[in-house]
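Note that one protein chain is taken out, while the other chains of the complex remain in position.
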Amino acid sequence: MKLKFFLLFFICSLKIFPQNSINILVFPAISSTSFSALIPSNELQNNVRIFCVDVSPQGIPVVIKGTFEWKKVGSNVFLELGNFETNQFISKNFCNEELGTAEIPIKSFQSNQQLIDENLQIGVPSGVYRINLALYNFDGTILLAQDSEELSFLNPAQTLQIINPRPNLFYDPGNLLVEWTSIAGADDYFIKANTRSNPSQSLEEALNSGIPLVNNKSVGLINSVNLREILERELEPSSEVVIQVSANVPGPLGGNRIFSQIVNFNVVNPENPLVNVNELRLRNILRRLTSSQLLALIENNQLNLNEIRILKEDNSPMTIEELVNFLESNFENILRIEEE
Amino acid sequence: MSKTLLFFLFFFNQLLFGQFENFDYKTNPPEVFENQNFSLIIELLEFENVNQAVLFFRGFGEGDFISKEMIIQGNSLIVEIDGRDVKPPFIDCYVKGLTENGVEFTYPQKAFETKNFIRIDIKNKTEQSGELILLNPVQDDILTKEEFFIAFSILRVKESLDLTKIRIMLNELDISRLIQISDDLVYIPQGSQFELKTGVNSLKIFLYDKSGKLLKELSVLFQIISEIQKKEFEKIKFVLNGSAELNLSNENLRYGSNNFNRLNLLVNSNYGSIFSNANVFITNEEKSFLQPQNRFSFLLYNNWFKLNIGDHFPSFPSLILSGKRVRGFGTDIKLGFINFQATYGEITRKIEGNLLTLIKRDTIVLDPNLIKIDSIKYGQPFGLVRFGNFSRKIFAVRPYFGSGENFQLGFTYLHSRDDENSIEFGSKPRENLVIGSDLFLGFDNKRIQFNFQGAFSFLNNDISLGNISDSTLDSLKNNNNLGIDADLLRKIRDLLGNFITVNQHISPLNPHKLPTLALETGLSLNYLGNYFKGNYTYIGNDYSSFGQNFIRTDIKGFQILDRISLFENRVFLSLTYERLNDNLQKTKITTTTFNNYETALSLYLRNNFPIINFSFSNFDTKNDIDQFTNDSLSLMNMINDNIKVFNFSSSYDLKYFIKHKLSFNFINSSKTDLTPKDFSSKFNSFNFSIQNIWKKDLNTFIKTTFSNSKIKNTDFDYFSITLGGRLSLFENKLTNSASLSVFSGDLKRSVLDLSARYSFMKNLYSNFNLRYIFNSSNIKNESIINFSLRYELY
Partner (left out) sequence: MKLYSKLLLTIVPIIIFIGSNNIATKKTYTAAVVTKVIQEVKHKSGNEDWQTTKPLTQLKTNDLLKTGQKSVAVLKYVDGSILRVRENSTIVILADKREKGLIKNTKIENGKLVFDVNKQSDDDKFIITTPTAVATIRGTSGLIEVLDDGSTLLLLQTGSIELESLGLNRQTSVVEAGTSSLINPDGNIITNELTEQQKQSLSNAYKTNEKTIKVQTNRGNFKIYYLDSE
């Protein structure tokens, strides 16, 4: 009998006094964010959700005390950046953007100015930050539960570079290896490729015009791929192609997408593999002359040599090949090139 | 009898072998001067049975012979050569003909094979008068008024000449009073007072001896062209040209079917020195949920003013704005030393996002696509969305000094901002401000060039909260726990706030460390066939310009390039070395260094020798993480790889019965990854092709490819062969081509390409292309059909 009453009392007391807990959930492996997301201040509100807190029990007046610590890159020791205490509020689940609002106002906040300055000197969050949260009773005197979590800011955006194909070279349409540098923290790479309709189109314009040959196709966590295997449309012989690789680095509000440079290359035409030779010959011969705007336009791929008109003094037309042959055989008689 | 027999034997012998040797020739006039018409008379000394004769002639240094039908008059073959084809020092010619019996003959015998031609000496005009040597102008000269002067030599006649009685008549007007004499040179200088008329003018010179008797008379005609009148004529000329092209395409591929319909209209015109271009491109790929695919642009310009309306690509310093399509207005005004360019318009079109799921306040959800939404409208404060794109506008202005011929200094201001009210479901509307400067110096006809550009950027990653408010600043001031100098922040906001939104999301927070600074500088020298260039680049980790989205940041280093032409520009050698590193602000746990070098050799040895190109590239990328570490974070971040690329190509025109164009290419690329991740790869590709030019309107080609690649233990090898040809018919009105490519190995398919081009008339033609792909059994066959119609207006 006594045992039954003890168990009943125990069960009732459990109900009357439910189990206290506080559990912090942080965004996995965020690469970067701004400092404002980390500062729990009444004054500086933000929209970026970095962490959330699961509180139990709910509906009771509680106070939360927290500390932020920082371990710099290359150090093993956590140092306190600052600490805060909220006013009393009715316990509920919340996320970082609610700290400092009317619902969960901050009673006090203290910081280590030197460390804050050091962080600002760097400019972006780097290293490892640790959040320690403690749940207290309504007047902040009795500790009910506590938890801590680390936020790792990995290498901020590295630059992504396409190694292959090389700009302006010629490649076989049947086979092309695309290679690029690694990005730490990336969880996926994407390829986008398109046809450039004419050299006066900028590379960015060419990449975004029309329906791409490869439309942001996910290739996984690798650094090279055979373009032939991922083509969604056919490569046309004699066409010029632009390609870009991007890396997805997860984070709040869409994470970060890192983009490589846009590289342009040409696809060989088996019927006339020499079509590029005239352009090479023209570049070489113009380089031998003093520099001109015409050479600059060709070298910057801003001219479609198939769309220019060449006229002799009597206004009869000349082809590119005829012009190149003429310039090569009469090089010493070329005086100058001027823009009209 | 025997003599008669001998005669006939000789005659028939000649008939059989077509050898006529009894020819003689003369010219009329006997001495031929340049630009002078003359007749060539070939006299048949014995036989009169020529039915047809053609003269083939060419001037000195010319490769091809010009043919001209000869007139047969009795025993003579006569042809008139136009003065335009008569240039010193000589003309080579030969005759080919047919006798009445159909026997071909050549004079001189086997002239073309032995290069034994009839050579007619052509004298210079200055000899025309013999003793009176006219130096300028000469017969049929074409000069401007400014270039015109009269000069002749009396070297040969001075002894008997009465210098006081020299008479010069210009267009029948006596201008002898203007004569000046220097030793044996008689001249009337430029700028003298006499009338020249545009068009044909006449000059007559009369020399008298001491007794008053006419010693020598010379008369020439020449043309005067006025530069100003020539330009005036071009000014009032109106020129219009353009093209219209309709392109219809259907692609039926394994991933689905697509139809593309495109129309491109282009009109160019100029009225004197004012030029305009209009371009309209319309496509069915235009969709409201994509960035614009249609293009509309109008350009108006002359030599000092340019106006762009519609889609245009402003060209500013490359660090700030380059390659970006702007839909709006752009202008460039060149006033000489002071110039100005500006652009304003939209660079990103708004695309609305979608609300996917509503999320309650107390629900703990950490998701990249979670944002606050209108709780009154949707009933909940958060939602999971597919993000849209804000509309983004850009404004850039650049005053610059100097034309850029030898000097230019420019200053650029760029501002770009997302319109946060343009869509409902977006995140982080941003704003960007960039200021920069650029300098160009050129010396010695631009053989020495120095370039510099620098820029500093500000970026606000979330302007949705607007500028930091006064109340917030006051509150920060009162509550100093954050250690933020509120007064300083207020000053910064008041100053910068006119240009960019200032709040806690602005970058850089540490401007003194220059994370948003970008610099590029370079020097190039071009002398003695040697082009040398050195560049230095510094781009801070936080540098950002909305006008140049894909610039590589957090990088600094230099590049050296040397391009040399040797052996009278027959050999080109280029060498490039580049060394870069990142982690400029020491924000990363490791610094990565890039060491790249490339070398290329091109041989353009003419005179029947192949064109050869070699290139070799080596790329080393390594960071400073300890290779033997066991730390998981370090292992994940370790980079240590080397890529080597070797490329060889050659092309050659071979003449063996017909012309064959040979082309050969070999690429070898190998990447060695020395980290535990081991993303090593190898790639080899060999291509050979031959194009046979049977006739001008018929050619064929064969191409083979061997390819082998290995990416992280996955092989991809294939072999292909392509056969094809091109044929033109109906006087090149219709051109057809066909090719078949067969692939085997890891890529199994066959590709049939057919195309036809037909010219309805000179300016109107159509193209039809069909590509049919026979895939391996488990993939459906694919086809691409394309038809286009193009009209050119000249």
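The first chain written gets the first letter, and so on, giving A and B; residue counts start at 1 in each chain.
Throughout what follows, a residue touches a chain if its C-beta (ideal position, glycine included) is under 8 Å from a C-beta of that chain, and two chains touch if they have at least 3 such contacts.
Everything quoted here is computed from the prediction, not taken from an experiment.
**Q** Would you indicate which residue among B:Phe65, B:Phe149 or B:Tyr577 is in contact with the undisplayed chain?
**A** For the chain that is not drawn, the touching residue is B:Phe149.
**Q** Of the residues B:Val32, B:Val79 or B:Ile133, I need the one that contacts the missing chain.
**A** B:Ile133
**Q** I need the residue numbers on subunit A that touch the omitted chain, in ascending order.
**A** Subunit A touches the missing chain through residues 200, 292-294, 297, 302-304, 307-313, 318, 323, 326-327, 329-330, 332-340.
**Q** In the complete complex, the non-displayed chain touches which residues of subunit B?
**A** 60-61, 87-90, 121, 124, 126-127, 133, 135-136, 147, 149, 151, 153, 155-156, 182-185, 187, 189-190, 277, 445, 606-607
Keep in mind that, in the parts below, only the chains that are shown with their structure count from here on.
**Q** Could you put a whole-Å number on the gap between the CA centroids of subunit A and subunit B?
**A** 35
**Q** Please name which positions on subunit B make contact with subunit A in the complex.
**A** Against subunit A, the touching part of subunit B is residues 251, 253, 255, 258, 260, 283, 285, 291, 293, 303, 313, 322-325, 362-366, 368-372, 387, 427-428, 445-447, 449, 461-462, 464-465, 472, 475-476, 479, 481-483, 504-505, 507-510, 513, 515, 526, 529, 531, 541-542, 549-550, 552-555, 563, 565, 569, 572, 582, 585-590, 592, 594, 602, 604, 606, 611, 617, 619, 621, 633, 636-637, 639, 643, 645, 647, 651, 661, 663, 665, 669, 671, 673, 677, 679, 681, 683, 685, 687, 689, 691, 701, 703, 705, 707, 709, 711-712, 716, 718, 720, 722, 724, 726, 737, 739, 741, 743, 747, 771, 773, 782, 784.
**Q** Could you list, by residue number, the parts of subunit A that touch subunit B in their complex?
**A** Subunit A reaches subunit B through residues 25-27, 34-36, 39, 41-49, 51-54, 73-74, 82, 92-93, 95, 108-111, 113, 116-117, 120-124, 126, 152, 154-159, 161, 163-164, 166, 169-170, 172, 174-175, 177, 179, 181-182, 184, 202-205, 208-211, 222-226, 228-229, 232-234, 244, 250-255, 259-262, 268, 270-274, 277, 280-281, 284-285, 287-288, 290-291, 328, 331, 340.
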